[in-house]
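All protein chains but one are shown in place.
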Amino acid sequence: MSLLELRGVSRSYGEGSASVNALQEVSLSVDEGAMVAVMGPSGSGKSTLLSIAGTLEEPTSGEVRVGGQPVSAMSRGAKARLRRRTIGYVFQDFNLLPGLTAAENVALPLELDGTSGRKARLAALRTLERFGLGERASHYPDTMSGGERQRVAIARAMVGERKLVLADEPSGALDSVNGEAVMRLLHDACKKAGMGAVVVTHDAQLASWADRVVFLRDGHVTDQTAPPKDPQSLLTPEAET
Amino acid sequence: MSTPVLERPGSAADRVGGGGVPARRAVIRWALRMLRREWRQQVLILALITAAVGATVVASTVATDTPAPIAGVLGTASDAASLSGPSAKVNSEIAKIQGLYGKTDVIENESVPVPGTVNTFYLRAQNPHGPFGGPMLSLISGKYPATAGQVAVTSGVATDFHLSAGSTWTVAGKARKVTGIVQNPESLLDEFALVLPGQVTNPSSVTVLFDSRQSAASIQKATGLTVTTAQAVANTNPINPETISIAAAVLGMLLIALVGVGGFTVLAQRRLRAIGMLAAQGATERHIRLVVRANGLATGVVGAVAGFALGFLAWLAYRPHAETSAHHLMGVFQMPWTVIVISMALAVVAAYFAASRPAKAIARVPVTQALSGRPPEPKKTRHLAIPIGIGFGVAAFLLLGAAGAGIGGDGGGGSMGPLVLGFVVLAVAIVLLAPACLSVVAAAGRRSPISVRLALRDLARYRARSGPALAAIALSTLIAVIICVASAARFSNDLDYAGPNLASSQLAVWTPAGPYAGMAEASKDVPASGNPKGSGPKGGGPDGQVQSGPPPVSTAQAHRVADKIAAALGTSPASMLTLESTSATLIRAAPGRNWSGPIFVATPQLLNAFGIKQSQINPDADILTMRPGMSTMSLMKLAYGRPTTSPPSGYASCPTVSCVANPPIQEIGQLPSGTSAPNTVITERAISTLHLQNSVTTSGWLITLPKDLTTAQIAKARQLAAGAPGMSVETRNSIPSLAQIIDVATIFGILLALSILGMSVGLVRSEAARDLRTLTATGAAPRTRRTITAATAGALAFTGAVIGIAGGYLAAIGFFRSNSLDGLSSLSAIPVSNLLAIGVGMPLAAVVIGWLIAGRDPANVSRQPLE
Partner (left out) sequence: MSVRHAMLALLSEGPKYGLRLREEFEARTGDVWPLNVGQVYTTLQRLERDGLVATVPEGDRGNDGGDDGAHKAYHLTDDGSSELARWLRTPPDLSSPPRDELVMKVLVAMRVPGTDVREVIQAHRRYLVELMQQWTRIREDDASDLSMSLAVDAELFRLDSVVRWLDAAEARIARAGAPGSTDHPDQARAPLPRHRREARTPR
């Protein structure tokens, strides 16, 4: 089943002659366990695509379905619930709440959803443990490194029963090793936990973690990669010349 | 803007990094450009300053222009003497004054009845071009009289006699030609016909204006005359409106400065990147401070000027109403310029200091951090702030104690110094301690739901802006609490309480033996009882300077006048309630505030008038009163002023032989509550037991109309009473009741706190806009965002109210602890409902408003805000 489906989604900003088409007739579908990367130069509409997929913005036209449910029919409250329970959002600049500790940041969506403070904290600690951040749980964001902060942000996006992770340049502010660690976390979430992920990036190395790379230019989907071949073909003796 | 004002001579090191005047000029130019381009970000602070300055301008102008001006009594002279009696005596006295002090201006008045009415007017001989009387005359149309056969009249007289310029009018036995319409601009109620000096043949009073520049006592010594001096008139009102206006302006600007600190902090942080860029280009810390301070200064200047403009326009619009209600003209530019200039200067200073603290903080941010737009780490509460704050609190307590000991002693006045200083120190203590309270609140909310916890945590983290806001809220509630608590303590006294003297439909006519016997008889406005010093308006109108008049009228004459007044008011003389008094007075001789006052006799007519049946009255009661609590009050004495060797059997003796201790008092709610009305009466049984029959005199009559009295009716009654020396008329004064005082104070405090709160919450939450985007993306429903804003507002309001109430009681306990008039026990009168309104109602209102205004979806959730 498609976790996320965008059909003919367009988004324009402004009115009349000043209007800008950020997205035009974009269709995209993400299945369970699939990791999709959206690549494109800056200004190609990547972030708009992610905002619309994350129900943070309304498309001008077209349909968005999350878990088979059309988003346009939902109330604001229902959309917020969707973001608490189904969709996790990861920003480039981490966007942790500075007033909350790592554990509290991770527990945030659960607590917002009404889970009791203690339970939410336990779940948050478990998730942080899984991400190797167990002993940083009671640290505030401003005492952590960039890589740690982004891992906390990803933990926040995955805590609970989340099905879909949307990441906007998740390792844009990190060095390549930390970036790889972040992508590995996202990849594992898809392969092992059966989540779906959409990663927006302009970095081919990060995009190469995805099962499918969608190329976006000027608001259009221009191309996408074929299903990946068996990597063993790279290791045949013929490769060495 | 002048640079030198901003810059102190810097150290040598500073100058090395400086760049001199050109650099500073460039930096200031940039700051001004920022102000112009991004004025929207400053609109909150700007609006605050504008509103405060505007309000100060209007309020101080109205307050200083409303009281009857001295010029209405004295013109431009410094002294006035009122003379009466045979013309030879008057003339010799005038000659004496002229001999001693030079120029005089003589105004002769003859009271003339308007035929067929109860109205009178004055035939007034005055030189329109006299040396001192100028301000008391102005021409509406036509000309002043130039010959003996000419007269100018006020519009009231013209209406009564159907006169207009050119008509001929016979007045005081002589036909005169009307030349124009005049008025006394300082008293529009003054009705008269103006003739040339020497034309009034039988003056009832003569006023001599002269300029001695000497004290009343020395003039009296030299001339044997009682005079009114400008000094004396000014002294009757020691707390003049200008003083109050300046005090209010200082307080208002302190609040602005506090709110402004938060505002400028937010502003500086929003511009952090730009400031980082500036620093990266080589601007010194000094320059960066200058940018923020110049911005603050410019905001202050713009706000002050805009506020003045706004206030001036409001004054222009309000002036006609003010003139009508104050009964005298007010010039367009007749404004308290000192107050206005001071308040504008204060606004600029407040804005400058509000910008100063963020300026220092922002200048210390490392450049790289500034460039990345990361605000400086929130600082921990300065460790010294708490002990210093507590120290200031203790100092305030002691100072107020000193003030309490000084004020109300036998000396009467006492210095206001410790009181003012005590409040200033208390305000400083609150400013220092408020931020620490936020940590306590955040800690207390540790177990609360996430959205509340987040709001409280943010308040504690961003103390730079929430701390001053909390202090401002606490100060505004403090004012309300102090007024409530102090008024309750002072006026809840069952004996000596504040309240209206009479109902609006009541009018009391007092005989010369009435309760105001011995006070300035001719004074039209009778001071209120209840306040031993008499805070009621004094001095009266243009004829208020009569100091020594003819002998007072007899009771029988007074009765006839009262009958006339009743008739003039359209009611039958029979319906008047005769108020009789005896020599008995009720006294509370306890340590602390004493009270004594006349008590009226509970005649059958009086009891009947208030619907009290004989059967209701306890046969043993000596005193009937409406004052709750009086029946159980200890240390009461009924002094009956007739020396006897021992009290009648059945009474215990009290220290002075002519009184009885603890007379039986019965509370009867039907008696009127007005302070001048018969709220406490002595029963006829007591009069006969104590043999007071001979001391019963008629002190006045109470006339109750079915409707409220009109201004015209009051004026008529006063005119009639003015014709009878020693008589006076009393109508409802503007003394507010205790409930009114504390309700107004409560509402004022709550509104002030809420408006400060609105701005502060706007500031605090605007900074958290980025967090709000994160929250939205994390799945926070609109409800969560509403909860956060509501919790922020509620926490600030509640904490502020708690600090305000605590501070108010600290001040009150400090003051009353050592006050000899009202001891600590007077604080047992707790204005519960008002404190509840402040402590519970105001936070609830804040929560509701916060809930309502929040909840809008943040725009462009995934995007960075454009700097």
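The letters A and B name the chains in turn, as written, and every chain counts its residues from 1.
By our rule, a contact is a pair of C-beta atoms (placed from the backbone, for glycine too) under 8 Å apart; a residue touches a chain by one contact, two chains touch by 3 or more.
Quick caveat: nothing in here was measured; it's all calculated off a predicted structure.
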item: Where the missing chain makes contact, among the chains that are shown; value: A
item: Selected residue (touches chain absent from view) among A:Leu4, A:Val26 or A:Met39; value: A:Met39
item: Contact footprint on chain A, counting only the chain that is left out; value: 39, 41, 184, 187, 191, 202-205, 207-211, 213, 215, 217, 222-226, 228-231, 233-237, 239-240
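Here is the rule we use: only the chains that are shown with their structure count from here on.
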item: Chain A-chain B separation of Cα centroids, rounded to whole Å; value: 63
item: Contact set on chain B toward chain A in their complex; value: 377, 447, 449-451, 454, 457-458, 461, 770-771, 773-784, 857, 860-864
item: Contact footprint of chain B on chain A as seen in their complex; value: 47-48, 50-51, 54, 56-57, 76-77, 80-85, 87, 89, 91, 93, 95-100, 104, 107-109, 111-113, 117, 142, 156, 168
